[in-house]
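Missing here is one protein chain; the remaining ones are kept as they sit in the complex.
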Amino acid sequence: MIRVGVIGYGYWGPNLVRNFSEVAGAQIAAVSDFSADRLALVRRRYPGVTTTGDCGEMIQDPSIDAVVIATPVSSHFELAMRALEQGKHVLVEKPLAGTSSEAALLIEAAERRRLVLMVDHTFVYTAAVRKIRELVSSGALGDVYYYDSVRVNLGLFQHDVNVIWDLAVHDLAILEYVIAERPCAVSATGMSHVPGGLANIAYVTAFFENNLIAHIHVNWLAPVKLRRTLIGGSQRMIVYDDLEPSEKVKIYDKGITVKSNGPESVYKVLIGYRTGDMLAPQLDLTEALRTEAQHFVQCIEEGSRPVTDGGAGLQVVRLLEAATHSMNHRGQVVEVGKGQAVAA
Amino acid sequence: MIRVGVIGYGYWGPNLVRNFSEVAGAQIAAVSDFSADRLALVRRRYPGVTTTGDCGEMIQDPSIDAVVIATPVSSHFELAMRALEQGKHVLVEKPLAGTSSEAALLIEAAERRRLVLMVDHTFVYTAAVRKIRELVSSGALGDVYYYDSVRVNLGLFQHDVNVIWDLAVHDLAILEYVIAERPCAVSATGMSHVPGGLANIAYVTAFFENNLIAHIHVNWLAPVKLRRTLIGGSQRMIVYDDLEPSEKVKIYDKGITVKSNGPESVYKVLIGYRTGDMLAPQLDLTEALRTEAQHFVQCIEEGSRPVTDGGAGLQVVRLLEAATHSMNHRGQVVEVGKGQAVAA
Amino acid sequence: MIRVGVIGYGYWGPNLVRNFSEVAGAQIAAVSDFSADRLALVRRRYPGVTTTGDCGEMIQDPSIDAVVIATPVSSHFELAMRALEQGKHVLVEKPLAGTSSEAALLIEAAERRRLVLMVDHTFVYTAAVRKIRELVSSGALGDVYYYDSVRVNLGLFQHDVNVIWDLAVHDLAILEYVIAERPCAVSATGMSHVPGGLANIAYVTAFFENNLIAHIHVNWLAPVKLRRTLIGGSQRMIVYDDLEPSEKVKIYDKGITVKSNGPESVYKVLIGYRTGDMLAPQLDLTEALRTEAQHFVQCIEEGSRPVTDGGAGLQVVRLLEAATHSMNHRGQVVEVGKGQAVAA
Partner (left out) sequence: MIRVGVIGYGYWGPNLVRNFSEVAGAQIAAVSDFSADRLALVRRRYPGVTTTGDCGEMIQDPSIDAVVIATPVSSHFELAMRALEQGKHVLVEKPLAGTSSEAALLIEAAERRRLVLMVDHTFVYTAAVRKIRELVSSGALGDVYYYDSVRVNLGLFQHDVNVIWDLAVHDLAILEYVIAERPCAVSATGMSHVPGGLANIAYVTAFFENNLIAHIHVNWLAPVKLRRTLIGGSQRMIVYDDLEPSEKVKIYDKGITVKSNGPESVYKVLIGYRTGDMLAPQLDLTEALRTEAQHFVQCIEEGSRPVTDGGAGLQVVRLLEAATHSMNHRGQVVEVGKGQAVAA
């Protein structure tokens, strides 16, 4: 039985606690939070769980096997590092850390102690995103031409990170999981409309070495909630709408056909339009966080590497850094290198 | 009675001919096209109209008062200039010309001869866009924070211009009409997925001197057709969906409230969310092109300046040039100056 | 070349004329209407067509081979009968006639002279309804359990028939085409909210000898336009939404599974729910009326029986009569017999 401690019982922590308490092989042993009210709520809901206002206690408690961190981004590195140093397996809410050098240090620390370091890239554990990865990797889409995501709503403004770190992080994590290649460059634009200067609307383009282009639109100040991704391939195209109650992934047998009359006639190419059936595959309805919690527990038990390991977390943080830098320079392109994971 | 000649009876020409034939004070006198089949179609539909394969004839015909140009972009300048030199009033399909210097020459030529030069920025003549302008200029939205447009579908790939010139032109024309300020800089990204290298997907950001940001996503290779614009203001926000059969414009009484505890506490600003009713105002259903044709005729009759005059056409072409340049340099920002119309 | 005369150039007539003028093997020879303005419109659009205010002329014109009737329902019988008596093939806008005895007389008259008598059950010629028929007749749906249609909008109130005769007629025609069996009884309710007493909202249930049930909701006074049909089968279910631009027919691999523990435990039956993929098949985009016009011409040329022949028209009229009778008696069931076509 793996004994899990959770740091932070604010917005996301309750979901983590609820899911870990229902995973076979694990139990929630302790929860820490700054707020006494939040801890009282934990005790009411989970009478057997120890609560504490001092997460240091939990981190040092030898009966705790794994620590789950659901705190503001700025504290991720310090808490995760302390937990790793105490020999705990660690699951960190996205993004893994506030800088890529911090993320690299966490990877190194986990590797050295052969501990599981996992980042909570939640969407990677949804049936929809897993289906999309399957469609991409099986070649059903053909060559992938673009990934275009819109993730907007009214609220929740964050106080320590801009909207890219809060929302685009989901799409960067999905890209890392779904697409075999990694971006080579990033260009981003955005704007702040509140005092403090953290951008609340942003547009991120990621370039790849082939002609794949990814674009992410995130916005905390939209009149409606939208979660819609278009993925275009040479053979098929996908509309993924996470707000659809059942038909979240729609696969369109659509595309273009290109005919040219020889190399010299490159500008007289003839484009034809191909359109066939649309299929919305049935998707498993298991909550993503349940699947994720089970995966974390299994990785600890088996000593295996998680799908969303430190390397994935680092890659996403690198792109977040690059995007923020580009946004601060009104779209100036930022090369992001080969994007190899440190651990490799 | 103003006698109108139309050059080009391909995709858009028939709509122009149909609408001008129903405007009081005007009549379609002649239509030219390269294709004998297309001209036969004109004669079948409009038995009284002269048809010709040589637009030069029409341009020199002294009985023709005004020429409407609905040909590929690359021919706009030459045809419009010839018509102006023959003393004809001219309406040019969007964009006004293939370069901003060409557009400036057209403006100058029209001014010299006191002729009407108008560009077919169709959306400016829709009830939806006029309502949006009214909401912006009356202050109902408050400060405008962003304009975000998605204009994607499968097809129609153009052979002489990229997708920015084909589709983003609509949004740039709407911006020119709706927003009192003009952009000061542009950053764009995009990609081509067909031989020939013309981008078929593109993302354009326009910056303004205040904190307004505009973004346009255009795509010829999308599995679904979308025409949806979000406009965020400090007081209200708009969703404009041109594919909605009746409720095209939805006005949300939503936004944020900002409280801070003084100048030093700028990062501890408190964001509140405000949400009220949504209103979808009734919109006049007149076809935009009818309104536009009437406006062109009226400007000729009264010697007045059209809403979408040469200056508006030039401004849009400048932004198209800047966006294409930026896209070719992976998002590098391009300053577009004060954007004063040449004629001013 | 089959020469066609059209009686009535009001709401539907222009669509008939436009489609027949583009069918190979046919030409519009004449159009009649009471209104001189409407006839002027015909001449402007179709300069070669003869127009007349007296449909009698057209009916007696020996150069006319076929007559298409697009007039109010109350005149269908008289005009169709006169045309048949003059040896013309006849296509009548739905419903075939104002009473079933009139419809039977038309069938008899056409049979006697070996003329084609066809009713304009337009939806039967759409790709969507043809796909649905294919799914039903191939057994893909399994046993058909129900057909449920909603057909509502604001307007167009008719002056001579109630909303059942105006709108439910479409669904009764679809049922006649899609379902092998015919209804054995009808129950209907409805209400009038305008002077004159013609029901503007109605609900029609059709019973079959097996456990299939059909229901049609029609309404001239709805705030939104809806055209949505649910068809439930033991194996699959369909949502047919005629207002969807592309995915009009969605096939759901959904249903229930029934397990019981033996004949005595009939009330303890265990229901399981089965849910699989959804498929929206590609549909041909040809306008239904074009297909229909071609079919009429082909039937005349080949002397064959149309899909929507007099028998289909009669059956629909019988059900309209039964539904109106039931509605006038607040849902009292009306048996409609075996519903065998007169001609059989």
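Every chain is named by a letter (A, B and C) in the order it is written, and numbering of its residues begins at 1.
Everything that follows uses one rule, which is that a contact is a pair of C-beta atoms (placed from the backbone, for glycine too) under 8 Å apart; a residue touches a chain by one contact, two chains touch by 3 or more.
Values in this document were obtained by computation on a predicted structure and should not be read as measured data.
Asker: Which of these, C:Ala140, C:Leu230, C:Leu283 or C:Val307, touches the one chain of the complex that we don't see?
Answerer: Counting the whole complex, the residue in contact with the absent chain is C:Leu230.
Asker: Check the options C:Ala140, C:Leu221 or C:Leu283 and report the residue that touches the missing chain.
Answerer: C:Leu221
Asker: Would you write out the residues of subunit C that touch the absent chain, in ascending order?
Answerer: Residues in contact with the chain left out: 145-146, 148, 150, 152, 154-155, 157, 159, 185, 187-196, 201, 203, 205, 207, 211-213, 215, 217, 219, 221-224, 230, 232, 234, 237-239, 250, 252, 254-256, 258, 260, 266-269, 271, 273, 275, 326, 329-333.
Asker: In the complete complex, the non-displayed chain touches which residues of subunit A?
Answerer: Within subunit A, the residues touching the omitted chain are 45, 47, 224-225, 243, 245-246.
Asker: Kindly note down the residues of subunit B that lie in touch with the hidden chain.
Answerer: Counting over the whole complex, subunit B touches the hidden chain at residues 246-247, 253, 275-282.
We take it that only the chains that are shown with their structure count from here on.
Asker: Roughly how big is the turn, in degrees to the nearest 5, that lines up subunit A with subunit C by CA atoms?
Answerer: About 180 degrees, rounded to the nearest 5.
Asker: Work out per-chain C-alpha centres and flag the one nearest the whole-protein C-alpha centre.
Answerer: The most central chain, going by mean C-alpha position, is B.
Asker: Just give me the whole-number Å value for how far the CA centre of subunit B lies from that of subunit C.
Answerer: So the centre of subunit B lies 43 Å away from the centre of subunit C.
Asker: Give, as an integer number of Å, the spacing between the C-alpha centres of subunit B and subunit A.
Answerer: Chain centres of subunit A and subunit B, defined by C-alpha means, are spaced 38 Å apart.
Asker: I need the residues of subunit B touching at least two other chains; which ones are they?
Answerer: Residues: none.
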